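Structure first, commentary second.
With one protein chain withheld, the remaining protein chains of the complex are depicted in position.
Should a chain be cited, it is by its letter among A and B, assigned in written order, with residues numbered from 1 in that chain.
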Amino acid sequence: MEQPERDVVEQTVSTNLPRLETRVQRPSTAPGTTIFDVRNVSIWYGSFKAVTDVSLPVYEHEVTAFIGSSGSGKSTVLRALNRMNDLVPGARVDGEMRYRGADLYARGVSATAVRRRIGMVFQKPNPFPKSIYDNVAYGPRINGTRNKGHLDEIVEKSLRQAALWDEVKNRLKQSGLALSGGQAQRLCIARTIAVEPDVVLMDEPASALDPIATLAVEDLIRELKKNYTIVIVTHNMQQATRVSDRTAFFSVLTDSKNDTRTGILVEYGPTQQIFEDPHDARTQAYVTGRMG
Amino acid sequence: MAVASDQQPVDLRDPAGWRRAKNRLATGGMWFAFLCLLVPLGFVLVTVIAKGAGIISWQFLTSSTIPPSVLPASFDGMGAAVVGTLEITGVAAVIAIPLGILGAVYLNEYGGNRPLARLLSFLSDVMTGVPSIVMGLFIFTIYVLHFGYSGFAGSLSLACLMLPIVIRSSYEMLRLVPDDLRQGSYALGATKARVTVTVVLPTAIGGIVSGALLAVARAAGETAPLLFTILTVEATNPNLFSGADTALSTQIFVNATQPYTGAVARAWGSALTLIAIAFILMIVARLVTARFNRYSR
Partner (left out) sequence: MSATVQADPATPAGSASGLTTRRPLGDRAFQVIALVSGLLVLVILVLIAVIMSQQSTSWFTTEGWSGIFSTDWDPAHNKFGAMSFVYGTVIASAIAVIIAFPVSVSVALLLTEVVPRRWSQPIVYVVDLLAVVPSVVWGLWGFLVFIPWVQPIYAHVASAVNGIWILGNLFGFLNGNFVSGASFFTAGLILAVMITPIVTSLSREVIATVPTTDKEGAYALGATRWEMIRGAVWPHSQSGVVGATLLGLGRAMGETIAVALVMGSSPTISSHLFTPGYAMAGVIANQFGEATVGVFRAALIGMGVLLFLLTIIVNLTARAVVERNVRRIRGTA
């Protein structure tokens, strides 16, 4: 993979595919509604401070990318956005995380309700050992939809939105485990949007997929942002430039005196600016490949 | 349900009541199941301790003659049965444990994926499911009919019971020994036997011992195999190899249905003793595992 030049960004995915010339995404309008407002958030796992003092806003109908080297806390922050960190014993969030103005970690807030609105797609596709239909219908079913006709509609609509309908419409009863990697991931995306969330979080959704499946998922992300807000963690910088409107660059802060490491947010801004004109030296080092 | 893109605070409280109720009900059900286990356990332990503690004494544990059932609790004790249990189980352990470990060594170190090894592994799994009474009947037909009742026959039947258990648990422990340890020893010119005895077994020894102790605890409590092999008597038999013998488990069985309070009291005392023996073995097994884990990190 080539390194980005300063002015024009030309990327080739592989030598066998037609060359793609994509300019770095520009957000088409000024930022709209603030979906997430993260203020001075630090996240602990027991006594280990995984992330320190992160503040950033996430805007509606945009794709926001978290990039950075491993251990920099990007996945940690992502998972905190839909309270998935609750599943880790000893996890604690300091600071304020607001979703549409409501404090996500306030007393009385139900993690279940949060996750219905803020869905998540994982790195390794994880279809349930059920049929394709039942995979997509799982979410609506637990939310009370029982009517078969209604469920059929939801399943079709979600699979269409995930660009999977044509491939599976004749084998909905087949097991979800029988799909290829790329198809399985799109199934998981369909499953996630079947509950009609507000936000879809994606934790390295394409890193376990081959290049062609990766492109398909990236196309999907660009389509989905019309109806949802997307936050994606990726270690692939070119992917960030291809799909995201805004990018947040995380890094690891080492304290050699106490021998501790923690993740910090270095810079956050429109993707074009991060990659073409980074303000921070560390950002520049990362995006030009000298580090990370 | 499209969410309006204004800044009204969102309602993030619990989902529909019936979902939460189902969740709560399920969790409650699981705790209730645990309660269903706790109650009989508590019931049994409390009863055994209450009824048995009163009769336990040094005399009870060591007297070498078991009094006839009619005599009240203060007469003599179960010493003979304690000795019997320890002896019979001990000999069974001496037979079954080395054979079991060696069998596991064959399966893991030599057998590999060969059909014979897979068959033997399969059969030893099958053998763990054979009821203890069948082991007792087996030794009866193959040994007692020719050599008469004896403590040793009892040991044989207990050994048959323990063998597959020891093989299984030792096999699992041997599998956990990382291959690089073996490679390192081979590279120094050791033969396979030497590698196994000097490197693999010592590494796995904690888990193997712990598994063996649990098998012994199980064997000590067994009654059925002994019924057909030792023919419970009322006195110590110093000779393990000839003549009927006695053990705590069979004594409890015999005394349980006696109409005499003395016999019943002795049964409770024996039960407490037996539980204590099994419990101690279990605790020791736990400690060994804990110690083993500390060293193997």
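To be clear about the criterion, a contact is a pair of C-beta atoms (placed from the backbone, for glycine too) under 8 Å apart; a residue touches a chain by one contact, two chains touch by 3 or more.
Quick caveat, the model's predicted, so the values are computed rather than measured.
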Just one of B:53, B:70, B:94 or B:119 touches the chain that is missing; which is it?
B:119
Which of A:178, A:212 or A:281 sits in contact with the chain that's absent?
A:178
Of A:56, A:102, A:142 or A:285, the residue touching the omitted chain is A:142
Interface with the unshown chain - residue positions in chain A
82, 84, 87, 89, 112-117, 119-120, 122, 124, 126, 128-130, 138-139, 142-143, 174-175, 177-178, 188, 191-192, 195
In the full complex, chain B touches the hidden chain through residues 15, 19-20, 22-23, 26-27, 29-34, 36-38, 40-41, 43-45, 47-48, 99-100, 102-103, 105-107, 109-111, 117, 119-120, 123-127, 129-134, 137-138, 141-142, 160, 163-164, 167, 189, 191-194, 196-197, 217, 220-224, 227-228, 249, 252-253, 256-257, 264, 267-268, 271, 274-275, 278-279, 282
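Here is the rule we go by: only the chains that are shown with their structure count from here on.
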Roughly how far is chain A from chain B, going centre to centre by Cα mean, in whole Å?
52
For chain A, which residues are in contact with chain B within the complex?
32-34, 60, 99-102, 104, 106, 108-110, 112-114, 116-117, 142-144, 196, 198
Can you list the residues on chain B that touch chain A in the complex?
1-3, 5-16, 19
